[in-house]
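One protein chain omitted, others in place.
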Amino acid sequence: MKAQRVEVFVCPSATPADTSGLQALVDAGKIKPDTLVALVGKTDGTGFHDDWGRIWADAALREWTAKLLGVAKDEVARHVIFVLSGGCPGVITPHIAAVTREWVEDAKPSTEKRLAVGRAGSESIAPEEVGRMGMIRKVASATHEAMEDAGIMDPKDVHLVMVKVPGLTVASIDDAESRGHTVVSHDLTFGPEGAGSYANDAAALGVAMALGEVPASRLSDDVVRRDWDLYSEVAMTSSGGEKRHGEVVVFGNSTASVSPLVIGHSVTKDFIDAQGVRDALRSAGLHFKDGLPDESDLGRLVHVFAKSVIPGSDQIRGQHITLLDDHNAYQIGKALGGMLVASVTGRTTNYVSGGERNSHQGPPGGNIVAAVVRTRE
Amino acid sequence: MKAQRVEVFVCPSATPADTSGLQALVDAGKIKPDTLVALVGKTDGTGFHDDWGRIWADAALREWTAKLLGVAKDEVARHVIFVLSGGCPGVITPHIAAVTREWVEDAKPSTEKRLAVGRAGSESIAPEEVGRMGMIRKVASATHEAMEDAGIMDPKDVHLVMVKVPGLTVASIDDAESRGHTVVSHDLTFGPEGAGSYANDAAALGVAMALGEVPASRLSDDVVRRDWDLYSEVAMTSSGGEKRHGEVVVFGNSTASVSPLVIGHSVTKDFIDAQGVRDALRSAGLHFKDGLPDESDLGRLVHVFAKSVIPGSDQIRGQHITLLDDHNAYQIGKALGGMLVASVTGRTTNYVSGGERNSHQGPPGGNIVAAVVRTRE
Amino acid sequence: MKAQRVEVFVCPSATPADTSGLQALVDAGKIKPDTLVALVGKTDGTGFHDDWGRIWADAALREWTAKLLGVAKDEVARHVIFVLSGGCPGVITPHIAAVTREWVEDAKPSTEKRLAVGRAGSESIAPEEVGRMGMIRKVASATHEAMEDAGIMDPKDVHLVMVKVPGLTVASIDDAESRGHTVVSHDLTFGPEGAGSYANDAAALGVAMALGEVPASRLSDDVVRRDWDLYSEVAMTSSGGEKRHGEVVVFGNSTASVSPLVIGHSVTKDFIDAQGVRDALRSAGLHFKDGLPDESDLGRLVHVFAKSVIPGSDQIRGQHITLLDDHNAYQIGKALGGMLVASVTGRTTNYVSGGERNSHQGPPGGNIVAAVVRTRE
Partner (left out) sequence: MKAQRVEVFVCPSATPADTSGLQALVDAGKIKPDTLVALVGKTDGTGFHDDWGRIWADAALREWTAKLLGVAKDEVARHVIFVLSGGCPGVITPHIAAVTREWVEDAKPSTEKRLAVGRAGSESIAPEEVGRMGMIRKVASATHEAMEDAGIMDPKDVHLVMVKVPGLTVASIDDAESRGHTVVSHDLTFGPEGAGSYANDAAALGVAMALGEVPASRLSDDVVRRDWDLYSEVAMTSSGGEKRHGEVVVFGNSTASVSPLVIGHSVTKDFIDAQGVRDALRSAGLHFKDGLPDESDLGRLVHVFAKSVIPGSDQIRGQHITLLDDHNAYQIGKALGGMLVASVTGRTTNYVSGGERNSHQGPPGGNIVAAVVRTRE
């Protein structure tokens, strides 16, 4: 039997261009050109629109990866998926997590489900489909393909789906309109009516559709960023104007994997719900004592992936907060998610993206937390 | 026997000028002109130097209190101590906590120690004493007097000391220098070498000296903002240029109190230490289950007072954070403290002040947390 | 003949609640309860959404005016129009300009046109009309009425029209949708697709329609915030969710006025066009020498009202600027307008509002500047 063996290596980054940790993994034989599946990281910088830290990190990592794979820089994306989330406010340590997948021949069948990953590209998504059913359906299809690639049959075994989709640009809007189509928004930002937000949220609903979290019958153009009761518990999505099709990476558990790792997830019920973080870690097999991971278990925690979407309401458990009116809400919202996770994991190298207001990524007011844990053996 | 009965009432504020919650307490007979000791609050706004929310709140509360007491506005400070901390970033609900103390005649002696408060003004503090031994000694004396006023003998029974001291101004520096004295700093900010920071920290060391947390022999002008191993676990201090003497309010437990409340405190060992918050709540008598206050106990939590000084180091538990280089560190640092507390208390109406870097208020990298809890009876 | 005599008094504000300058004018008999038409000011604070400086100023000024007029606070708006623009970044001095209009009996007919003001309220504007033709038409009607009130016949004599209109709120959107209508946007911000921006811009087009700057035939729902070639050169507009009808104040010159003041205006052709500021001052009768008002003329400059809308393009005269990507663009954009005006007027007490991106207030990339000058006699 041929089985996959997935590993996740977390490398702190001293600067946005720091690839030394990744290179050390290559030198140690842990990352090989044909096993590298994804680089998922938090980059040093403000996280705002003009955050050059993220852009520098992207350039440096792409160059490093091109060299590793022996391909041209603009071909890297065909081989390795990059998910770089800008901004490490507060207690989020800049880092890159390398996800590798090796195929092991003659593996003996596993009884326990272990971490499996799969990926797929979607069909090309036209600008008029961005943030609408067209995008939802194509992301749903790609999610199914990625599950297949991962060897995961049961949607319940999927614990994290990272998706990148096209956003809108001045050029792509012109293109759509010149062909007689409308677009979801002329606002190119990630604001409440921004095309970026619509794209991210349609992608999340695509995952929800694929996994059966939301029945197809309830989906339509009109529900995107309107009906917050429709959401995925495992989709983390991002969008960029320059892309033309979507990319999907599915993380789940499968008996077709001989990985030493397991993934689990949960959601927080609101913005201050540390219990949701604990539930995610438990879901992946950690035990707890007085709110913190059991000392002997803590070393088994490999990585946490969390969203920190800020709530659409100015109330938390009946009390008024002023975050929605804060000029720095985006940055502070992300920082707060970082604290919520770090206060439970006892470490700061957590992947926490977010800051936007409201999303179909996670329940209204709450957020997604996924955790990867090393098994005891 | 004459015994004090202390109460703490927490009123959310809809706007900086909102006194409706306080007025309702007056109307209900819970606050009386001669029982109001202190108003301690978090005010809506940015918390930055030009935060008009805090200034408006101060004006509105002073006007309201003057009317309540039937005194002129500029006499209010003689009767009621105002501690208004500006800035409610993230998950800190703007609120005012009214502290009242009523004297009960013929109280039967208590076997349990209960919440007691006492206050005292210091001798006048000259500008050349700000941030130096002169201030330290005068705050220490005033702390002793306030303990006496509270009926607390043992420093171990003191769990929170709020202090306001003079800072420096252009005028007071001129005054000192015209008399041939030097001042601790010409920087009028709360930056690392700012007069405001020196004033706050000398005040904290004054409390530490009074309570025996730091031996007098180790104190000198030179240790202020230099030797971080010297600190108080209970001092929360602030400073303003316009004052000429210090004000001290001591919160502790005493058998001379028949209050239904008890206070406790602890410190966090670092910036992400939720355990320190739990310890503070436990210290005041709450029980915990899986990291959160026991459901049946939660209703007994009256209020939490916490500092959120950001660490002087760019490392937390060996991992690099970028907070120290962040333009918004002051605001984000405060927000993070708010999350750490709220994630444990399950509510957002917590008093969390801070944002400055390094302090003798709490241990290096850690922070003070005090909690007031209603007893079961 | 009965003629109006308009005066404009500019009072610097030491704090948002400072009414001392206004009170001094009352005490000197320069402002009387029945002559006060409008208070137009820049308030101390950040200018962001949660700027309590502006809100405090509004509360304090409304209270002061109510006392002056002997009416209830919520009736003040019927008598005096408040235009308070928050945020004084950079070189904008916080100030309030009081506009008064006195009626002079038996005035001898003037040959020169002098400053005249008129005001009018619009019909009630429904939420479904906000940012659309309904609002445009109702503002246009009210502009005509205000011109009549001012005694101005020729649109060319109008140099400034200040307008306040309703924005949208969660409640008013619900109201519209419950009656089967759509609204222009669900984004309640002043962002590029925000309801606030649509409301401001429909109001500006309403003025442009009234003054014939834009032919009615070119106006439709679809041109608002789309066709930037349609604009007014004299409309300064703002919007707030709480209002139900619009308010219009027209400033122009008329022979029916015996005011010692004259108003003029011009527009800047782009964001760095100091020449446009000079043109505005010249339009009101000032002379210039080497870029600055002639020394002997400078004392006659009473006030400047300017917009500082940031350009929709990232190019100025063919060179790239990064302002559009700046997290603080709103604040910096306003500050830059303040500098452009102050560098010409040689003073910092200028009314400069703005910071939003793109508008029908002024030409694409440029801004409106109006100036009030005292005549020589």
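Lettered A, B and C in written order, each chain numbered from 1.
Note that a contact is a pair of C-beta atoms (placed from the backbone, for glycine too) under 8 Å apart; a residue touches a chain by one contact, two chains touch by 3 or more.
These figures come from a predicted structure and were not determined experimentally.
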Given B:122, B:185 or B:266, the one touching the chain that is not displayed: B:185
Which residue of C:3, C:88, C:176 or C:280 touches the chain not shown here: C:88
Residue in contact with the excluded chain [from A:16, A:167, A:311 or A:333]: A:16
From A:53, A:167, A:246 or A:285, residue that would touch the chain that is not displayed: A:53
Contact set of chain A toward the excluded chain (per top definition): 15-17, 44-46, 50-53, 55-56, 59
Residues belonging to chain B that touch the chain removed from view: 46, 48-50, 185-189, 191-194, 322, 325-327
Positions on chain C where the hidden chain makes contact: 12, 14, 44, 46, 88-94, 271-275, 278, 288, 290-292, 316-317, 319-323, 326-328, 331-333, 335-336, 339-340, 342-344, 346-349
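In this section, only the chains that are shown with their structure count from here on.
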Numbering shared by both copies at the chain C-chain B contact, with half separating same from different: same
Centre-of-Cα separation between chain B and chain A, whole angstrom: 41
Whole-Å gap separating chain B and chain C, where each centre is the average of the chain's CA atoms: 45
Junction residues of chain B, two or more chains touched: 44, 46
